[in-house]
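Below you will find the structure I want to go over with you.
The other protein chains are all here in position, but one chain of the complex has been omitted.
Letters are used for the chains, namely A, B and C, taken in the order the chains are written, and counting of residues starts over at 1 for each.
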Amino acid sequence: MDFSLSPFQQELQERTRRFIAEEVIPLEKDPRQDHHGPHEALRDELVARARRAGLLTPHAAKDHGGLGLSHVDKAIVFEEAGYSPLGPVALNIHAPDEGNVHLMEVVATDAQKKRWLQPLIDGHIRSCFCMTEPAPGAGSDPSMMQTLAVRDGDDYVITGTKWFITGATGAGFAIIMARMEDGSATMFLADMDQKEIVIERQIDALDSCFTGGHGVVRFDGLRVPATDVLGELGQGFRYAQVRLAPARLTHCMRWLGQARRAHDVASDYAKTRQAFGQPLVEHEGVGFMLADNEMDLHSARLAIWHCAWVLDQGEKGRHESSVAKVLCSEAEWRVVDRSVQILGASGVSDETIVARIFRDMRAFRVYDGPSEVHRWSMAKTIARRGIAR
Amino acid sequence: MDFSLSPFQQELQERTRRFIAEEVIPLEKDPRQDHHGPHEALRDELVARARRAGLLTPHAAKDHGGLGLSHVDKAIVFEEAGYSPLGPVALNIHAPDEGNVHLMEVVATDAQKKRWLQPLIDGHIRSCFCMTEPAPGAGSDPSMMQTLAVRDGDDYVITGTKWFITGATGAGFAIIMARMEDGSATMFLADMDQKEIVIERQIDALDSCFTGGHGVVRFDGLRVPATDVLGELGQGFRYAQVRLAPARLTHCMRWLGQARRAHDVASDYAKTRQAFGQPLVEHEGVGFMLADNEMDLHSARLAIWHCAWVLDQGEKGRHESSVAKVLCSEAEWRVVDRSVQILGASGVSDETIVARIFRDMRAFRVYDGPSEVHRWSMAKTIARRGIAR
Amino acid sequence: MDFSLSPFQQELQERTRRFIAEEVIPLEKDPRQDHHGPHEALRDELVARARRAGLLTPHAAKDHGGLGLSHVDKAIVFEEAGYSPLGPVALNIHAPDEGNVHLMEVVATDAQKKRWLQPLIDGHIRSCFCMTEPAPGAGSDPSMMQTLAVRDGDDYVITGTKWFITGATGAGFAIIMARMEDGSATMFLADMDQKEIVIERQIDALDSCFTGGHGVVRFDGLRVPATDVLGELGQGFRYAQVRLAPARLTHCMRWLGQARRAHDVASDYAKTRQAFGQPLVEHEGVGFMLADNEMDLHSARLAIWHCAWVLDQGEKGRHESSVAKVLCSEAEWRVVDRSVQILGASGVSDETIVARIFRDMRAFRVYDGPSEVHRWSMAKTIARRGIAR
Partner (left out) sequence: MDFSLSPFQQELQERTRRFIAEEVIPLEKDPRQDHHGPHEALRDELVARARRAGLLTPHAAKDHGGLGLSHVDKAIVFEEAGYSPLGPVALNIHAPDEGNVHLMEVVATDAQKKRWLQPLIDGHIRSCFCMTEPAPGAGSDPSMMQTLAVRDGDDYVITGTKWFITGATGAGFAIIMARMEDGSATMFLADMDQKEIVIERQIDALDSCFTGGHGVVRFDGLRVPATDVLGELGQGFRYAQVRLAPARLTHCMRWLGQARRAHDVASDYAKTRQAFGQPLVEHEGVGFMLADNEMDLHSARLAIWHCAWVLDQGEKGRHESSVAKVLCSEAEWRVVDRSVQILGASGVSDETIVARIFRDMRAFRVYDGPSEVHRWSMAKTIARRGIAR
């Protein structure tokens, strides 16, 4: 057993930390962002800075220009990047691109990689992942998918509506999940600038950390050639799992950084703000909250590292990633909520970054499977185990 | 012991409920509001509707045109009004006007009442309450107040900066709390349209339910004649308590309505949205959250009713209002947070009203004394009691 | 709305409080008790003291020698009685006798009342209630009942095993719930001193507050004449509800008293025990726990009063009693757990009464339907309500 970081990890951690402090945090109040998220222009600038720092798309394979990070490496780097809400934008490691890169590296053809993956890794385009549907379609339960792909000659014709599609506006291409006539599901690749792809509207979400926000996307008989099927026909649900287990974990990593940021801001405030004759931090009522924050951050980090290590061993880690997802999303949320409370009026307003983190983070307990679905999945794993005695 | 509502209360409850459903909720998506709050024009329309319905400023004394509600009556009406974020605006029962009306009815002179209180009750003007200061001034600890009022002939000259002043922009007048040279504090009344009152900026807060938002207000040597002192000199801290205990409780009432709204929206969703073969509500994981909501709403309502009854007996109710404040702000928050979780993507976006309630309500655990200050106050009450055995 | 106690209630509250302090608490260390509970001799002495104080079986109808208490009256008296683990034994208001008295007053024949109910009310005998069965029989789910009653001439022959039967050892008679051949259930009355009733063993339970402890009871073809059927044939499940809703609530009342006791012991300790330069109570970490205790006690008391009032209005109060049961059993438990924590080593040992209360109370979250069954029942109530909008 060994909890130490390798020299490579230490250097990367230090470099990312410095990059975030010097190149990203100063842009947090940049006007090129609104309640939907950072504008493309701000994103472009951030991406350019990360490129210069050698930190762009670090999880991509070395062949594709990335650093070929292991899952544990990612845990180190992504936490640091998450320390600013703009950090994952800069490093090009935000959802959904991060997971799309991972999935495409595993299952895309060379032609697909060249056409879509490489410019994505290079930070020249963005992508979206069209799976979730509005009621009565596929939400927590993917089996309820209603978007349909029908074979027509050498093409597939896709019809349906997707919902809460992160980054859709401005994305260069989409991975689209659709139900086949036989009930299975398939993933398709498609450029976004087609008239059969209609972004009906932007959703006003609590968060504002994703360039492009979240959109409602309608496919009006979109025609996709068979060559643009991603991976094999009928393997959509399986690929969704390939994508989701690690994608879920990278959420945990990035949000850990944000939770740590909130904790640091609250800690600093508690050390300087006086009340009732002493700094806040010397009040047990505040000090205990900070202690609870430390414990929650510690638990979250260890769960991430452990799960990342499991994935690095070649395991699928479905149980571990469910455990990490629930544990982290809830622990990190508690950290941010306590930080808001310690900051008082400064916490419930944009006087500090913490209110923004608070708004951004609430969805994490819902994204990639709400806590309830993961708890249920863990329970089923427990049920399947034999009787111990 | 009797938990029944009087016929008067029942009629008022029913009337308010209908008014909110028919006259207020339809305006919730009205474009005349932004992230700071409802605009004056929308407020005017809402106020006009409440006036027509005989529900405007119902807590004011009958002499002043109100309904002369008892605290328990208010508990009934304010909960119903709170069912919409716009309800308290319509009924003119929102912070800080609600508490200012109460305080001025108790301590203002007839001339002051005529000049400021009556138009406030009539809904023609709004007011603000200038107590909280930025660090290192008075936050949770009012004794740290730095705004100074210095006697100069028959006037007082006020200098200092107040912070997070709800409704300042657009308010007709202010109640200003300032420290005297002897260390005591005094409240002053002043029209807002004076050049020595500068609204430095609007604060971007999580909430958006108050017309006028929250401002930073600077007093640059504001000259207030002695006749505009509110109540007696040097009684500021005492009056703040007179105002705060019931004001704190009316927060509990209004937010109870909002929490109930969130619960209703989540319940309806849970009954109609399917996942994994049955409506969400039939999943224990969701059903238990709804059950917890019911228990929290019940606890909050009972604590409010009890404290209101204590105040109606002529007690100061400081301990009871601290208990109610912490209990309600935390229970109601849990209800809203669970409702968000049940709603999933709809909960973390403006697809339903619940995300707005979520943003609006977080500050309630901070306003009017954060939970920690009230817990500490309760602990001191316990410490003062004799040894039981 | 009115939270005041009537003069009758005040006098009774004061009298019971004094009785517990002067006549019961001094016996708490009496050696006539063990880990199963108080011995019969100690019970007899306690009952005699309550009889002298005019407080014996106060919930029984006046005709039967009780005080004919309303549910709200009971809330007042039972809380006071519960202040000592021996209080409910003294007043003869403990489970299962308390509920059995209530049920028999409603459904027993005059002959049954004379033979069994009157001596029970008079404190001369005890009773037990034989419903719960070991796996795979009726636990949380009464429909799984396996004990069978078969008609044989004018008699019924009962065969089966009951489990966790409180007070069985030493009881004068039993109410036995059995399944009929048609699947319905019926209640039967039977003297315990029959050779077809075998107490297989005593269960070593965490609690030690019930005289007779908890037993495993086997019916070996017990013959019960038709005249000893309690109420109507086939109405067993309905009667169980008649008995359970109020019985559940009286548990809440008694345990509220115990939780208050634990809180008082912990408060006193916190005021006198020093650590790190000041009394524990002046440490926020301890003071906040005491404040939380106060809030939990307050919530529990209000929920009890409200539900009792609902029952006094003639309602069945199934939803309200579920709410009260979960809310109280969990809030009162938190109070006791915090009290243990504040007391430290004194809390985890018999240096104070609190460890005993801790052991006694854990089962309350399981008895009379575990929290989970009640939450599920509340969820079904919510599901049955129409869509609000």
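Heads up, the rule we're going with is that contacts are C-beta pairs under 8 Å (C-beta built on N, C-alpha and C of every residue); 3 or more make two chains touch, one makes a residue touch a chain.
None of these values were measured; they are calculated from a predicted model.
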Which one, A:S143, A:S184, A:T227 or A:T272, makes contact with the chain that was left out?
-> A:T272
With the full complex in mind, choose from A:E23, A:E133, A:D207 or A:E284 the residue touching the hidden chain.
-> A:E284
Footprint of the hidden chain on subunit A, which residues?
-> 1-6, 9, 72, 264-265, 267-268, 270-272, 279, 281-282, 284, 286-288, 290-292, 294-295, 298-299, 302-303, 305-306, 309-310, 323, 326-327, 372, 374-376, 378-380, 382-383, 385, 387-389
Identify the residues of subunit B touching the omitted chain, counting contacts across the whole complex.
-> 283-285, 288
For subunit C, enumerate the residues touching the unshown chain of the complex.
-> 35, 132, 135-136, 139-141, 144, 163-164, 203-207, 214, 272-276, 283, 285-286, 340-341, 344-345, 347-351, 355, 358-359, 362-363, 365-366, 370-372, 375-376
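The rule is short, and it goes like this: only the chains that are shown with their structure count from here on.
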Indicate, using Cα centroids, the chain positioned nearest the centre of all protein chains shown.
-> B
Where subunit A and subunit C touch, do the two copies share over half of their residue numbers, giving same, or under half, giving different?
-> same
Where the CA atoms of subunit B average out and where those of subunit C average out, how many Å apart are those spots?
-> 42
Averaging only over C-alpha atoms, locate the centres of subunit A and subunit B and give their separation in whole Å.
-> 37
Multi-chain contacts in subunit B, i.e. residues touching at least two other chains, fall at 272, 286, 372, 375-376
